[in-house]
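What follows is a short report on a single structure.
As you look at this complex, bear in mind that one protein chain is not there, while each of the others sits in place.
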Amino acid sequence: MISEGDLVLVYVDERRSRVVRVVKDKTLHTDRGYLRLGELVGLEWGAKVRLSTGVAAYVLKPTLTDLMLRLFRRATQVIYPKDIAYMILQSNVGEGSRVVEAGVGTGFLTAVLAWFVGRSGRVYGYEINDEYVKVASVNLESVGLSDRVLIKNKDITQGIDESDLDAVFLDMPNPWDVFPHLGSSLKPSSPVIMFVPSVNQVLRVLEHVKEFRRLVNVNVSEIILREFQTCPDALRPKSVGVTHTGYIITSRLTKE
Amino acid sequence: MISEGDLVLVYVDERRSRVVRVVKDKTLHTDRGYLRLGELVGLEWGAKVRLSTGVAAYVLKPTLTDLMLRLFRRATQVIYPKDIAYMILQSNVGEGSRVVEAGVGTGFLTAVLAWFVGRSGRVYGYEINDEYVKVASVNLESVGLSDRVLIKNKDITQGIDESDLDAVFLDMPNPWDVFPHLGSSLKPSSPVIMFVPSVNQVLRVLEHVKEFRRLVNVNVSEIILREFQTCPDALRPKSVGVTHTGYIITSRLTKE
Amino acid sequence: MISEGDLVLVYVDERRSRVVRVVKDKTLHTDRGYLRLGELVGLEWGAKVRLSTGVAAYVLKPTLTDLMLRLFRRATQVIYPKDIAYMILQSNVGEGSRVVEAGVGTGFLTAVLAWFVGRSGRVYGYEINDEYVKVASVNLESVGLSDRVLIKNKDITQGIDESDLDAVFLDMPNPWDVFPHLGSSLKPSSPVIMFVPSVNQVLRVLEHVKEFRRLVNVNVSEIILREFQTCPDALRPKSVGVTHTGYIITSRLTKE
Partner (left out) sequence: MISEGDLVLVYVDERRSRVVRVVKDKTLHTDRGYLRLGELVGLEWGAKVRLSTGVAAYVLKPTLTDLMLRLFRRATQVIYPKDIAYMILQSNVGEGSRVVEAGVGTGFLTAVLAWFVGRSGRVYGYEINDEYVKVASVNLESVGLSDRVLIKNKDITQGIDESDLDAVFLDMPNPWDVFPHLGSSLKPSSPVIMFVPSVNQVLRVLEHVKEFRRLVNVNVSEIILREFQTCPDALRPKSVGVTHTGYIITSRLTKE
């Protein structure tokens, strides 16, 4: 049942779907009509409602990605769910994992990490830009995940405070500058996952991997998401969209 | 520290990496030399060892996907990690989720679901082929996740036994035949995630969605994984590989 | 040497490159400065010139695709060079070929066909919309290829006037309605090339192929063009772009 203060996804159609917080005197305005949010209190999740114009809408419980894509404030270029999902599965992160992430940016990856490490896990986020630290903190707070996360306004290339970590995620321009700190912070054999936008950065990572000699099982991948127009009479991929985000590099730290 | 009975990933290079169980008198044979597995007992994870020929290898703690790809017995076409990862993130599954999956097949998706629902969650798997039920059960047992999973030799199109589910995953040729059972088993507003290989099936799903009228926020996507050769002197995508697996359809069940 | 009346590509950078006709008293205005076109008369192709601001530009002889993309008036959705190029190579069209194309639309495919059939070849274009006939005619005139082309304001599903054709190109919503006319117009064994945007149309083509029984060697393909940002310090595919145009279906007409 929907209560005041809940975040809801008001879904009219693919192009009109908004995340709002249920506040009694507030009104959601769309180009198809408005909805008084107070009317939602007491409805069941998934209920059908009518905008002022009679147009139907559905009140859905937002998923984490709904919230990330429609509620989060953005400070930076963000990592997309398609990339985050693959990085996390490849990282073996799960219930109880303790992980480091740098840089935090808007907090997209941070939020999903916090989600999957669960109540017993912990995410340590490094971010050099104090403005981003604030934005990410607000975002994590808004999805109720901030108590699993510690975001620090710190330069990870200067060192990693934690030890015995289960995985390290590097979403920063120069991930190779973190390599010297991996040995003391990450459990040997654990995954190191990087995300970089350009092939020049991939090449630099590979060169530093060769020198560093303690990262093996290095794989470079790209995840391409192809979204379709869902009209059953004219099914086809969308005409225009995102064509590149970045390269995912997965690897494992050896003992020596 | 590695103990007898542990599963280990012996990593020589990208093409020579094998998951084996540490058994004292067993030997792992590769085309680069052999390794007596008893020697691994007492080593730390990530340790470097030498094959009989002197070639270096690393002893890594296998990730869940390492185990799925290198240890699981296969009974059927499997869903790939690239697709599983995206499906799970879109499904909002997490710690404590109770989900239904049909059909189980080899158990790839089942295993990852079991991983992410955590100790307090539960996966109910439906599979009509009793041979697959056995294979999947062995696979889940081998990764220590079988106590979070209940696999049933049942036809899900005849009904869903569970109720108040957080998500339903349909990896079967005719997912639309399950639509009539969603209302009584799934929490309204929850995700229904489908995976089908052909565009004909996508079209049939879309047609049934239209008739059924209780699935909204329907998205059809394809995840393309592009893997690279990681030679730093000649970085390039691999020349030959998987070019298609299937289409992911995500949707949400409404109240009425 | 550049003469008055020539079409030139004034290239400043990737985002500032324009096709203009050299007219003595005209001026080309760009956001980097202007260029008096009269100054170009007598220059050699490829010459470097300076905009009013001192910014360098190059005067290039436009290629056919430069003209199509930067000079042609557009009446409709156009076929992209990536698709046209593949369609033409698969069609075996060359010097002296006589081909039919329907529908002409803006004339992109028509222009490239006219280019490759050469002076001794001939392109017969069918187009039901008389407005498009005019636009395409102007476009072909502007690139000097109109004497190889006959564009007719006719519905090809009512019949094909020509016979002994070397190839037929169908870029129209219902190519299957042309199948009954292929036997009398196309040399047996010759290619029939179709272009359709949706999978529903591909399916309908395949169903009609099955019934018609005289098209074999049927292949369905999609050409994806991935363009890169060419900064040598940060090479990467462009972030946003065209993600789908249509499906190319190639086939061959049998004798019976």
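A few points about this structure:
Labels A, B and C are assigned to the chains in the order they are written; within every chain, residues are numbered from 1.
Here is the rule we go by: contacts are C-beta pairs under 8 Å (C-beta built on N, C-alpha and C of every residue); 3 or more make two chains touch, one makes a residue touch a chain.
Predicted, not measured: the structure shown is a model, and the values here were computed from it.
Within the set C:T63, C:Q158, C:N174 or C:S239, the residue that contacts the chain not displayed is C:T63. Residues of chain C that touch the chain left out of view are 11, 14, 17, 44-48, 58-61, 63-65, 81-82, 84-86, 88-92, 94-95, 112, 115-116, 118-119, 187-191, 199, 202-203, 206-207, 209-210, 216-228, 230-232, 235, 237, 247, 252-256. In the full complex, chain B touches the hidden chain at residues 197-201, 226-227, 233-246.
Residues of chain A in touch with the missing chain: 199-200, 202-203.
By our rule, only the chains that are shown with their structure count from here on.
Contacts between chains leave no pair untouched here, as each chain touches all the others.
Because chain A and chain B share one sequence, their contact can be compared position by position; here over half of the interface residue numbers appear on both sides.
The mean-CA centres of chain B and chain C are about 45 angstrom from one another, to the nearest whole unit. Taken residue by residue, chain B touches two or more other chains at 199, 202-203, whereas all remaining positions touch fewer.
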